[in-house]
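All protein chains but one are shown in place.
What follows is chain A.
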Amino acid sequence: MASHQRSPAIKGAKVLMVGAGGIGCELLKTLALSGFEDIHIIDMDTIEVSNLNRQFLFRQSHVGQSKAKVARDAVLRFRPHISITSYHANVKDPDFNVDFFKQFNVVLNGLDNLDARRHVNRLCLASDVPLVESGTTGFLGQVTVHVKGKTECYECQPKPTPKTYPVCTITSTPSKFVHCIVWSKDLLFAKLFGDKNQENDLNVRSSDAASSSQQAEDVFERQNDEGIEEYARRIYDHVFGYNIEDALSNEETWKNRNRPKPLYSRDVFPEEPSQQNGNMDKNCATDDPLSVSAMASLGLKNPQDIWSLLENSRIFLEALKLFFGKREKEIGNLSFDKDDQLAVEFVTAAANIRAASFGIPLHSLFEAKGIAGNIVHAVATTNAVIAGLIVIEAIKVLQSDANNYRMTYCLEHPSRKMLLMPVEPFEPNKSCYVCSEVCLISFPLNLSQ
């Protein structure tokens, strides 16, 4: 791997990077420093504040701009004479077809979702371009090499899909905080603020599906003359009080489980409703819907605090009131967004109240947001290490140094003294439904030859 041996392979290479985020920024920088001169990079996202702790090519002033474009500009500043082509687009776009992929010597992924990874894997197989895959979470990471016919493709071994929970666990018998979050986000939030025409399991009772009637539907509709405070309390009492009592009526369910406690606002709130209003003035200062906050309104400043049942209940009511008072136009169209502060506050509070009811430990907003938003914890260092490993594998691929291809694992705790553990890639899985099938399609049987 002496530099004089590497240079020709690198200089003439045309590389495609998919993803300009955590791994992408580190990778683009390292490729440029290593002598690569023709790099294409695709990313559909724009820059957010939470990216800046690791996506070092971006600055505060870039928030809202295209990641691919800003990454390109930043790298050109220290390597002005190389060619970087950026695409602010979704790699699943039909423009990025087999012909597009065929122009590259190697494809390098820095993606954060299974769906896009599968898509790129299939395109690489169809265009016969080697793929270097990677991923990181916290201190863990890995780099893998996929060359058609020589190694496993990305899908040869089944990948774990995101965890889903049985409907009845969510609607009736939660035992973990995550169950309460799913209820709060996908059922309650969706019911109150999302598309009314969407099917919703919120009022489904496992014993008596037939009486999911007209009456139940009206419960969540705010009446014409109903005050916001009144409406909020009515919803509270319905989902945390009545629905629980109703569930309790089915003895069978609770034979071997702890019974939940119904919670009513009159019992949780010691004072009169009029004293509950918090400080709506704090939110009048600006019309920006995204800065409206129940926490600010109630003076609860620290997202790391675990609120009491009373505090959660206050946040619940206040958030509901703020949605109806300040963001009424959005109601009916909202879907949960982890960067929507008020939505996160509401979902946290609702999940906590439900948790309190079922004897499940309460969580802070910070923790709840991570669960509800599927936030991946991430640091710069792991991404930097992985980027280095990707470039090393990419160079081997360009040199067709097949005997030395490695899958490398970045561990948090050493295994046999190793923090970085290389393993030889496996041969293709003969019954892989992706790569063995593709082989059949690309090379049709031609008996005359």
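Convention: a residue touches a chain if its C-beta (ideal position, glycine included) is under 8 Å from a C-beta of that chain, and two chains touch if they have at least 3 such contacts; residues count from 1.
What we mean here is this: contacts and distances are computed from a predicted model.
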| item | value |
| --- | --- |
| Omitted chain (choose from "BRAT1 protein", "Ubiquitin-like 1-activating enzyme E1A", "Cytoplasmic dynein 1 intermediate chain 2" or "Large ribosomal subunit protein mL38") - UniProt protein name | "Ubiquitin-like 1-activating enzyme E1A" |
| Of A:Ser175, A:Gln223, A:Thr381 or A:Ser400, the residue in touch with the unshown chain | A:Thr381 |
| Contact partner of the left-out chain, one of A:Val98, A:Ile306, A:Met421 or A:Val434 | A:Met421 |
| Residue ranges of chain A at the interface with the undisplayed chain | 1-3, 26, 29-30, 32-34, 49-50, 52-54, 56, 59-60, 75, 77-80, 138-139, 302-304, 366, 370, 375-385, 387-389, 391-392, 406, 408, 410, 412-414, 417-422 |
